[in-house]
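What follows is a single structure, and I will ask about it in a moment.
All protein chains but one are shown in place.
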Amino acid sequence: MATSDIEIAEHSLQHHFADMDQQKDASTFGMWLFLVTEIMFFGGLFCAYLVYRATYYQAFVAGSQTMNIWLGATNTAVLICSSLSMALGVRCAQIGKTKMMVVLLLITIVFGFGFLGIKGVEYHEHWINHQFPGPNFQFEGAEAGGVNPQNVQIYFSLYWAMTGLHALHMIIGIGLVTWIVIAGARGAYSPDYYSPVENVGLYWHFVDLVWIYLFPLLYLISKKHGG
Amino acid sequence: MWKNLPLFPEQASSIAGQVDGLYFLLVAVSAFFTLLIFALVFVFAVKYRHSAHPKAQQIEGSLPLELTWTLIPLGISMIFFAWGALIYFQQARPPRGSMEVYAVAKQWMWKFEHETGQREINQLHVPVNRDVRVIMSSQDVIHSFYVPAFRIKADVLPGRFTSAWFRATKVGTYHLFCAEYCGTEHSGMIGEVVVMEPTAYQAWLANGGATGTMAANGKELFSQLGCATCHRFDTQGRGPNLTGVFGKPVQLDDGRTVMADENYIRESILNPQAKVVAGFKPIMPTFQGQVTEESLGALVSYVKSLAQPQQKAAGGTPQPAATSDSN
Amino acid sequence: MATAVQTTVETDNYLNNGYGLKSWLLTKDHKRIAILYLISITAMFFVGGFFAMLIRLELLTPAGDLVSSDTYNKLFTMHGISMIFFFLIPSVPAVLGNFLIPLMIGAKDLAFPRLNLASWYIYMIGAIFALVSMISGGVDTGWTFYTPFSTTYSNTHVIGAALGIFIAGFASIFTGLNFIVTIHRMRAPGMTWTRLPLFCWSNYAASIIMVLGTPVVAITILLVALERLFHIGVFNPALGGDPLLFQHLFWFYSHPAVYIMILPGMGVISEIVTCFSRKRVFGYEFVALASIAIAVLGFLVWAHHMFVAGISVYAALVFSLLSYLVAIPSAVKVFNWTATLYKGSIRYDTPMLYAFGFIGLFTVGGLTGVFLASLGVDVHVTDTYFVVAHFHYVMVGGMVLAYMAGLHFWWPKITGRMYPEGWAKLSALLVFVGFNLTFFPQFILGYMGMPRRYHAYPPEFQVLNVLSTAGSSVLAVGYVLPMIYFLWSLRYGKPAGPNPWNAVGLEWMTPSPPPTHNFDETPVVTWEAYDYEHQPEEEVRVGH
Partner (left out) sequence: MVLTGVTVFASFIELGDWNIVLALTIASIKATLVVLFFMHLYYSSKLTKVTMIAAVFFLFLLLALSMTDYLTRGWLTNPGR
């Protein structure tokens, strides 16, 4: 194939693809498949959550009531805003406004750090309240609330595992966006070649999606019982 | 020579014959299909070998044939499914009025306790021709109660009762294996089930050195642990009256209804707030860590006995006690 | 990124395109990555095989006298881990699939060559984790890692082994992802879905499982490791956790994983049966769709591993019914292969001998699976040697035979050399005989009631165990022989030529070994798959 011998200077068409379209299709489809694996990855945790929520509903209510809903809701808003700027950034890359894209992605990064910061505050609160599963786990108000603290511990195990894994994805996402920003500032992308931007965007939105479900599941179980 | 090479396990329970019946059908059908495939492959391979049949004849496929070998296996397998399911139902549902034995598995031994209070380790004595239900729980990891001669197996779980039942049909001594890998001495966690004539069994019970029936031990625990202060035998207690409860549906405070079975009693002792009876407050403390698996068995046995008609007098129950269908 | 492109001269191929270690370890060529995988999984196969031999030797006598029971428990655990996660799952996909899929569909490489190389490195890191935990004392949980034994009670290197499997899982995910995208997006002009070789179909189906299932087991195994590290209580019954939840999540992947292992093997058999009977496969569409059906239905049956584990009676019924359904497409495949032989022109070369062996042994393995789907019988035989025999019939009798068949079939393509036919036939025979002698007695042992994972056993089981051990030594010879003659053939084997079997398929239309870019010109496909009707007969075949 002729294309394999011709270096297309600014957009790297890899040797084994016939043309840019094929390369773009392949990388986008690959990214979607990767998101499928991510869905199943979190799916295992959602399955565990569902089972234990059904079994220990009261304990889950008690656990969720220790959550700071305002922080959680703020974080939801922060993430959705970051997704918005991400989506706009991808759009800019698509139409060739590279500078605008860099700015929008920087905003995304700021929102990302904002999310992690708020999450960190929450984690710190749980930590000093001994709401970390393990030998030091304590749950006050269990007697009054009429729940078994050990079951609340399961709630917290899942809470830490799910939000922790999500936070890890956020950190990876910030790293990826940073990479795009640096490459974008150097002018690596153009309307003909912006798959990396689009794929990182997809990843970012996915991480947002997970949070959209984590928030109601972990924070909003119930306000009624026990107050 | 053949004595050292047994090829088929003994049939010593009422269910064994049925399992074997299905097994033989499966063997027959499998043998038929295996031989069919082997024979076809062999015949084709010889008949159409390159030297005898140098030019292959192209055949694209055939929808009728495809449908045939899709639908026939499907039909046959549905027969297997139905038959297998019927046997499984019987294995899963113990008959009423079974004799009950409590088993506690731990790394790496089996502990049994008869309702009449006899305890034994790695041995289980049972009378022949009597339904026996083994109610099991584990102190540590997952084990599995397996008696090949009876064709029964059930995993023994920590934190929960499971049960297996059988009706031995032949006097003798049979292997009892742990069938779920449980650590270092997994293969040493074996024992035997001794099936005896009813009279011999009674004699064995008499020499068993029992210190009171399980229900009596449970009753003692019931007062030792202070259960009796709230679970009174009238309507004034802070906890529900337990008379006649066992084996009946219970209305919970969140509107659900659960069956008061062994696992419900267990959960109510260890995790009382999980399912609170309607009309009562979630004030009962947990007894987790305070009662052993053996004590749990005794307590369950006691609660069960409160639902037996002959125990009516002991409880002084205000309402008519459970009728004979309670257990 | 675009690498320096070689000008394709007739003798240039992927093997002589650079010789240094670096040219291998940094390669993005799917063919070289396949070779890297071949070397690694062969090593893991012999590690696992070594453990298997020790297990069989221990079981010669009823008493546990050769090794201690702790050692025995570690042996079967490490046998399972190395064979399943580090040999069987990557075997056909990562070696033959990696090598052949781009060739078969007329592509220059997989869609993501760097991801492909990364997958090998990830596999190696996982394997090193697993090996280190084996060498530094081993792990004794069984390959199934059942909780709470694995989380609370075992004192062995569970975390290391768990992380090894977790990491290797991503290698498998990346391979699967790569295959799916490649098959969707990289097919040569004219290579429609209905012209796709069945090997590609079956690897595609296996890839679906890798992508959908592996993440679930990854998170599950991660939770086990976290539970050991931080004592979080997701599966711990002492905290109210349910050990059965682990089993659900584990088998959600690990049952479909069986199909990851067997499906690519079925693809190999479809290629070989057609080639050596000189015929188009009987019922192409049915064989192709059966692969997809197996992949999808495979996700609906996992709890048949748990019929006695304490799941509800209702769930057991549902899963039993669904388990029967997955047997049907497998049966369809076997019937179609058999029908393909009908009125063919059959040659008995080594790959075909292995394929015959596969059809027979897979039939036995599949049918005994029906016993296990049947609730009433499963209660008796689950967790006994019956199950051990059943899955070895599928995994070894099926999968390993298919892998050996494929390795012999494509060895000339991979290396450009023929292996010695006589020795190969001998080893095929040894494998078949040794295998049956090893595992058939275990069906009987299982129905007799001998539980699996037993270090010592009652004396009445001895005769059958001795038979089994005797068979395993024959089997071992059958595996060591190919290792020797394959290595020998690298230097002394006759040159194979591009198409020693006179087979159809794009991979045979390029020289052996193939050039780095696979095809000098992107092929245009104008014929149906397995178009043996229009393939001219060759008078003299190379290597005969």
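Letters A, B and C name the chains as they come in the text, with residue numbers starting at 1 for each one.
Going forward, a residue touches a chain if its C-beta (ideal position, glycine included) is under 8 Å from a C-beta of that chain, and two chains touch if they have at least 3 such contacts.
Keep in mind that what you see is a predicted model, and the values were worked out from it rather than measured.
Touching the missing chain, out of A:Leu13, A:Val51, A:Ile109 or A:Ile154, is residue A:Val51. Among the residues A:Leu33, A:Ala93, A:Ile109 or A:Val197, only A:Leu33 touches the chain that is left out of the figure. Of the listed residues A:Ala62, A:Met86 or A:Met162, the one in contact with the hidden chain in the full complex is A:Met86. Of the residues in chain C, those that touch the hidden partner chain are 184, 212, 216, 244-245, 248-249, 252, 299-300, 302-303, 311-315, 318-319. Mapped onto chain A, the interface with the missing chain covers residues 25, 28-29, 32-33, 35-36, 39-40, 43-44, 46-47, 50-51, 54-55, 69, 73, 76-77, 80-81, 83-84, 86-87, 201-202, 205-206, 208-209, 212-213, 215-217, 220-225.
Definition applied: only the chains that are shown with their structure count from here on.
A separation of 36 Å divides the Cα centre of chain B from that of chain C. Those residues of chain A in touch with two or more other chains are numbered 55-56, 148, 150-151.
Touching of two or more other chains is recorded for residues 238, 240, 242 of chain C. Those residues of chain C that touch chain B in the complex are listed here as 64, 69-70, 73, 140, 142, 146, 148-149, 152-154, 237-238, 240, 242-244, 277-280, 282-286, 307-310, 313, 316-317, 320-321, 324-325, 327-328, 331-332, 334-336, 338-339, 341-348, 356, 359-360, 363-364, 367-368, 370-371, 373-380, 382-384, 444, 447-449, 451-458, 460, 462-464, 532-533, 537. Interface residues of chain B, counted against chain A in their complex, comprise 271, 273-274, 276, 281-283, 285-286, 288. Residues of chain A that touch chain C in their complex: 1, 4-5, 7, 12-18, 22, 25-27, 29-30, 33-34, 36-45, 47-48, 51-52, 55-56, 133-135, 148, 150-151, 153-154, 157-158, 160-161.
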